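Here the complex is missing one protein chain, while the rest keep their positions.
Let's turn to chain A:
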Amino acid sequence: MNLVRAEVERLAARRFVQLMVLLLAVAFTVTTATTLLGSHRPTTQEMYAAQTQAAQAVAAMEADHTRCLRIRAGEIPIMEDAGYVPADCGELDPARMERLPLATDYLTSVFVFSEEARGLLYFLIAFLVLFGFLVGASYIGADLNSGGVVNLLLWRPGRLTVLGTKLGTLVGVVAALSVLASALYLGTFWTIGQTAGVPGPLGGEFWGQLGAIYGRGLVLVLLTTVLGFGIATLGRHTSAALGAVAAYAVVWELGARLVLQILDVARADLLMLSNYLGAWLSGRLELWDDRGCPPGSGVCDGGTYVITWGPALLVLLALTGAVTGSAFAAFRRRDLL
């Protein structure tokens, strides 16, 4: 417990951690200020006009659908300016639309929380992923490099205990900070929506989807934190983690992707970690490979394949587990000079 207390204090006292928290605060303040300045609470007239426009848009969609049905039934001829008339008029059926026009779509200079929340959350997750990775790498990297770990081992000569406590403390602090920052961040924008904009439709479905993104984002933040810690431990330096990510991005995601394309490798996207990241964060990633289509047919449904969040999580967990396991094994038998 004493070791955890000391590590929390050391982590909080690190300049880099303080700088990253400050950057988060600055980004938060700037986003909040610009949102507040660019938004206002709509007047009754503005709301009425927006509702009218939304109702007109829905009515137009219904009219298009009805017209399509009548054309396909032969009740009216197809005119040259008839526009898009699909073979299956169901495509135009407003009842089958994923989302119908809303009054909030027609409000200008008004912050609509329900529409912006997802983008805001993705921004926060991206920042926290970067924060976790850099702090994770620098926390152990600087300690290994400066002799801090050696100092600590003279006091607590249990290597795995010391490294495990450091990792546990790091994950705990990053998780706490992420939860706190997210609550503050989303809470502030929800308040802006209530007072200086409109909240938009905030039903159970909305909160469920947002919660799922938030949960997956938080897991991703923690995984990248552990990954940064693990790579820096293996490389004995913060820059090892940064170098490994840069090398992976250039060599594999760019270089190997090109080579795989030239070699015409089937479903090469399954070999790219970025796709698993995307699939995990969004819940589902649809990819396409023309080898699934008959020759010369162009785009077809058979070429589509999907990575869902389950396999994506397994890949991310396996990678993080392998790196962390190797880091602990290496640290256990390494000579600390």
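Simple rule for what comes next: a contact is a pair of C-beta atoms (placed from the backbone, for glycine too) under 8 Å apart; a residue touches a chain by one contact, two chains touch by 3 or more; residues count from 1.
In the analysis below, contacts and distances are computed from a predicted model.
Engineer: What protein name does the UniProt record of the undisplayed chain give, "Toluene 4-monooxygenase protein A", "ATP-binding cassette domain-containing protein", "Glucose-6-phosphate isomerase" or "Fe-S cluster assembly protein SufD"?
Structural biologist: UniProt protein name of the non-displayed chain: "ATP-binding cassette domain-containing protein".
Engineer: Which of these touches the unseen chain: A:A13, A:A95 or A:I262?
Structural biologist: Of the candidates A:A13, A:A95 or A:I262, A:A13 is in touch with the missing chain.
Engineer: Among A:G74, A:G119, A:P157 or A:G203, which one is in touch with the chain left out?
Structural biologist: Of the candidates A:G74, A:G119, A:P157 or A:G203, A:P157 is in touch with the missing chain.
Engineer: Taking the full complex into account, find the residue in A:R5, A:R70 or A:R284 that is in contact with the omitted chain.
Structural biologist: Spelled out, the listed residue whose C-beta touches the missing chain is A:R5.
Engineer: So one chain is hidden, and I want to know which residue out of A:P94, A:G148, A:G283 or A:G303 touches that hidden chain in the complete assembly.
Structural biologist: Counting the whole complex, the residue in contact with the absent chain is A:G148.
Engineer: For review purposes, identify every residue of chain A that touches the missing chain, sorted by number.
Structural biologist: Considering the whole complex, chain A reaches the absent chain at 2-3, 5-7, 9-10, 13, 15, 142, 146-148, 150-159, 333, 335-337.
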